[in-house]
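The complex is shown incomplete by one protein chain, all other protein chains being positioned as in the whole.
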Amino acid sequence: MLHFDSDYMEGAHPAIIERLAATNLDQTSGYGTDEVCERARQRIREACACPEAAVYFLVGGTQANAAVADQILRPWEGIVSATTGHITAHEAGAVEACGRKTLPLPQHDGKLDAAEVRAYCEAYWADENREHIVAPGAVYISHPTEYGTVYSLVELEALSQVCRDFGMRLFMDGARLGYGLAAVGADVALPDIARLCDAFYIGGTKVGALCGEAVVFTKPGLDDHFFTLMKKRGALLAKGRFLGLQFDVLFEEEDGGLRYENAGRHAVALAQRLAEGFRAKGYDLHLDSPTNQQFVVLDDDAKARLAEHASFGFWELAPDGRTVVRFATSWATRPEAVDELLALL
Amino acid sequence: MLHFDSDYMEGAHPAIIERLAATNLDQTSGYGTDEVCERARQRIREACACPEAAVYFLVGGTQANAAVADQILRPWEGIVSATTGHITAHEAGAVEACGRKTLPLPQHDGKLDAAEVRAYCEAYWADENREHIVAPGAVYISHPTEYGTVYSLVELEALSQVCRDFGMRLFMDGARLGYGLAAVGADVALPDIARLCDAFYIGGTKVGALCGEAVVFTKPGLDDHFFTLMKKRGALLAKGRFLGLQFDVLFEEEDGGLRYENAGRHAVALAQRLAEGFRAKGYDLHLDSPTNQQFVVLDDDAKARLAEHASFGFWELAPDGRTVVRFATSWATRPEAVDELLALL
Amino acid sequence: MLHFDSDYMEGAHPAIIERLAATNLDQTSGYGTDEVCERARQRIREACACPEAAVYFLVGGTQANAAVADQILRPWEGIVSATTGHITAHEAGAVEACGRKTLPLPQHDGKLDAAEVRAYCEAYWADENREHIVAPGAVYISHPTEYGTVYSLVELEALSQVCRDFGMRLFMDGARLGYGLAAVGADVALPDIARLCDAFYIGGTKVGALCGEAVVFTKPGLDDHFFTLMKKRGALLAKGRFLGLQFDVLFEEEDGGLRYENAGRHAVALAQRLAEGFRAKGYDLHLDSPTNQQFVVLDDDAKARLAEHASFGFWELAPDGRTVVRFATSWATRPEAVDELLALL
Partner (left out) sequence: MLHFDSDYMEGAHPAIIERLAATNLDQTSGYGTDEVCERARQRIREACACPEAAVYFLVGGTQANAAVADQILRPWEGIVSATTGHITAHEAGAVEACGRKTLPLPQHDGKLDAAEVRAYCEAYWADENREHIVAPGAVYISHPTEYGTVYSLVELEALSQVCRDFGMRLFMDGARLGYGLAAVGADVALPDIARLCDAFYIGGTKVGALCGEAVVFTKPGLDDHFFTLMKKRGALLAKGRFLGLQFDVLFEEEDGGLRYENAGRHAVALAQRLAEGFRAKGYDLHLDSPTNQQFVVLDDDAKARLAEHASFGFWELAPDGRTVVRFATSWATRPEAVDELLALL
């Protein structure tokens, strides 16, 4: 059976396992105060060209999303998200469990449109009864989105400008950021993200780590007492160095790039090969994804046939009654597995 | 420098690291639905002699405490705890962040007294205005406690009986359970805990895992939709098998006992040697701890002298102005380190 | 200046003021345990033909909405609402402040469509990853809606059936219920509401009371410990009899009907006369409202001209750039005021 269900089916990048073994009996202080975490933070600051960034290591994406939303919102504010944003659609109400409201706006291939965000904010500020309403205080975007799409630099700049204009913070969920940085045609690099966002996270879980997301606050003060908020939200790991170590390894150079970048490139290349293969065999793709997730539209027969030899994710029903399914590659996907899958078509 | 600051300074039991390496590229489903987790669950059910137990793997102790409290309390209830209970004293308000109230009662060497809990409940139920008050809905105990002490079987049975009598759930925080099971004179075993508590967790982080706590619900129905609550609280790990694997390894037999038990025995034996050494040199111990944490009362001179060669934890000021400090051993403590520490006295 | 801003500009029905004066120095027990409240409850149960209904008096609408949502939802559930539902659009995140998520669906003249709710639920239950998602646990409707429209009996039965089919509770926000009962063509009476909804409230604030909403739970058990939840949410009035008294008065017979019903009829009749007047003068109405709120589309000139002599509420921008404004009548509106307003057109 070939598995393309998700990008978190394997363990970790072998270099992480090696480092874990090599340093296992080292003794360090807890809660991320150790030097391994500090070294990882430094590597991330450098990769982001953001020397003043504050970096925290959390365990998972939903946790990171809720903790950051809780941190960056003021009591009367909510967070704008595309209707398909993970934060509002697939996290069991984690943001609301913090007493915060998500403010859904239409999605376009999974993305928010800056002009629509602007119009929403203008309407809020023009409303003389706005004190009865949750204020838009931050904007949440995922990059890549839940549909594998990415923001262009122009799009990201436009969103950032809207946030600047209305006193909002811009927060990027980078659970799959490695695949976004390596996306076909990508023109957004880490320093752009650090410059344009107030907070974002670099996803480890889906890009080569056992678990772990590196939350980056790019503006001074925005992380005030975030350590205590992490504790309060159950997001503070005792053996913090275990998370730091993984990012330390992923942000080391190897073969002319950061391991994190290389992992992204590997997965994207295989996903694109997969997409081309599907197209060549006459299959319809739900949309044009430049990253590691590919959404294919299958009729019931094709779905059943493929499911005998491969596993993949159900996504949604297409309007015509067929099914949209997801094939995900990862840093760990073997090229042979892609070939074998394509041979099945 | 000798480090006795805490029991979470090293990585993981070497057998865990080996297993991680050996299974790294295995592909499994996510969120704890895989067979590694299922095997670990089965081992835990067997060790607890509780075949119907529902077992979930969470990442850390504060997270487990808050999630379980949130799960087992009804909307009008709070959770009784000793004033020194971790849940009310040292978790940054994680339970309150779930909208729940902790109900503090006096501590006795870190423990709750069943008679005092009973009196508290009787007063609540006798109060004709009790509907204005948070009801005692659950009792939280830590075992070992924050002072390294443990409940005897008689004490645990008494607490369980109070809970039965007043319709409350009994929840044991076992962040250091391995050291409690191995405590000097311990007469409480896992099957006792499973029989007497409604929920408890088996601490991994401090007893040989990189991270991870195995939450056990012993009564059917009490875990209803706990999976979604975990997601909502940011406590659901994508690569759940990483947590399951660690408990799978820790609950394997090795040298005539479960690895988890052996790890506990190792640490307790060294801690007891440490305590005897301190006593032999004329030092005062704050209380009689039968587990891996030892609380020594030091005057400023002794503290400064020791601190040159060893690190340990500040605990609290003693009434006479001296300082109570904590020395913690763990599964990873080297016997030589204990000898070297004692030689410094 | 003529005031049509809202239906809560005056004090209370004169009979309420008289009763307050007449009973002012009576001594009663607190928190709604008095006989005045009990008499009001009994009147409401009779008007609803629901002898087993549990009735609670709360102070205001947002408070009632949040308290009921918090009460009727289980921890993993959220509440479906039209995007324009007050609960999600205009209550400053009160439901989310209880840790609950609102689940917005499209609005049709302010109403939910039962078929769309059904499709939403079917999709949820068909989703194999639904445990990662907030479950639809209740449906919120306002009647009349924020646009003055009402559900027909057929529509309400359809929504109730969807709720039955998917184990959801149906909750009606009746902040303006008196105007809904008296709506032009209304075929939904209190006994229908009590039969088809699991919880609803009879709005006092906007229909003749100084303040107060009577929350009715129609199914046994659904109000379990709601008294304590009210206390916890700051919604329990010490002098509860003040609220009970108002509903006692409003649900007394006077002139062949309940005062509450008569108040509704008065306002609706005047609003309809207003609507006819606007139409007769060539004004566009935004939609056909059968209740006490009328939404008129004005260009800037007309708006400015009218605003010199009358006050009304801004509602929203129409797609063509004109403005939708609201004129509200109430139990207290003088017929002469309507005539004077129409004379201004």
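The letters A, B and C name the chains in turn, as written, and every chain counts its residues from 1.
Quick note on the criterion: a contact is a pair of C-beta atoms (placed from the backbone, for glycine too) under 8 Å apart; a residue touches a chain by one contact, two chains touch by 3 or more.
Bear in mind that the values here come from a model prediction, so they are computed numbers and not experimental data.
Of B:I133, B:V184, B:L222 or B:L285, it is B:I133 that touches the chain left out of the display. Across the entire complex, the residue among B:E96, B:D109, B:D224 or B:D284 in touch with the chain not shown is B:E96. For the chain missing from the display, the contacting residue among C:C37, C:C50 or C:C211 is C:C211, taking the whole complex into account.
Residues of chain A that touch the chain left out of the display are 70-71, 74-76, 98-99, 131-132, 135, 225, 227-229, 231-232. Contact between chain B and the unshown chain involves residues 76, 78, 89-93, 96-102, 104, 128-129, 131-134, 314.
In the full complex, chain C makes contact with the omitted chain through residues 3, 5-6, 8-12, 14, 17, 20-21, 23-30, 59-64, 66-67, 91-94, 97-98, 205-206, 210-211, 228-229, 231-239, 242, 332.
The rule we apply is simple: only the chains that are shown with their structure count from here on.
Among the chains present, the centre nearest to the common Cα mean is that of A. At the interface between chain B and chain C, over half of the residue numbers involved are used by both copies, so each side presents largely the same positions.
Chain geometry summary: the mean Cα position of chain B and that of chain C are 50 Å apart. Taken residue by residue, chain C touches two or more other chains at 76, 98-99, 131-132, whereas all remaining positions touch fewer.
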